[in-house]
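As you look at this complex, bear in mind that one protein chain is not there, while each of the others sits in place.
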């Protein structure tokens, strides 16, 4: 897994690539925590290049969602492949998260 | 592995995709044999989309080279990735085969 | 010479999460051998990842140097995965995910396994640990089954 952080206007964007599982999700959590500590908003996670994600990856995103909620911030996800989208459906998370089709839409104010 | 056969002018072209090993090389041999039976020439094998090839794949190509030699035909290879090219070097076959850079060059008269 | 016939793939890996990609690769190749399409395969990779993660977390309490065995039996239109641990056995009726509408991090692995695989069975094995058997039928076989029932 590889995580790249960028700033787009007021948005803090995380581009996640590769496989997110029990081995790599702690690293993703670390990246998100720093931004959450700074009360960044909107926080955007681009999953376009995620080849695999499991429930530990989902848990990491739920944690982030709950954390932004505490300071009234926003979390948006984009780039969900059909398989990743299917996982969100199975976990009944598709309506809990703010899912955007494109990165441009997700980083917009 | 997948093999597609095309005719380009007088050339008979085989496009090989995937992994060539002890399991799949018999199928490649079968494709080549039919063309060799018809004394086709030039016979062109495009290796661009070969993700893996081992000595059983090389053996299949050497057999074809010897078979075209018997009827005065020509065998050309193209699309060797750096790794495949390295294998030809290791086997001291780079000078034995007629290696072309592009498919266009390989199917030309 | 000993007879040494073998009809399946057997794999053992240490209970370290760094081996999860390797486990997925093995299962992916098994799914290919069974002729499964990319969608089904992806779902199976998710199920096996959740299962192995649970072994590390719950059977081995996070210890990362313990043995996990995976048998892959790639039938023509059916894939069976047997996951064996040597850790703590828990009564299968306690192996259950949280209700999905109660959104919190974690607690959905077993749900993902059961919603993906056609058969999911936890039994105590001869090592005192758990053997989890997971079976997935291919699209063709699943369709044929529906027709006859």
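A, B and C label the chains in the order they appear, each numbered from 1.
As a working rule, a contact is a pair of C-beta atoms (placed from the backbone, for glycine too) under 8 Å apart; a residue touches a chain by one contact, two chains touch by 3 or more.
None of these values were measured; they are calculated from a predicted model.
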Chains shown that the absent chain touches, full complex: B, C
Chain not shown: contacting residue from B:11, B:87 or B:107: B:87
Positions on subunit B contacted by the hidden chain, ascending: 19, 21-23, 52, 54-56, 58-60, 62-63, 66, 82-83, 86-87, 90-93, 96
Contact set of subunit C toward the excluded chain (per top definition): 1-2, 4-15, 18-19, 21-22, 25-26, 28-30, 32-33, 65-68, 86-88, 127-129
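We adopt the following convention: only the chains that are shown with their structure count from here on.
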Interchain centroid distance [CA atoms averaged], subunit B/subunit C, Å: 41
Subunit A and subunit B: spacing of chain centres that average the CA atoms, whole Å: 47
Multi-chain contact sites of subunit B, meaning residues that touch two or more partners: none
Two or more partner chains touched - positions in subunit C: none
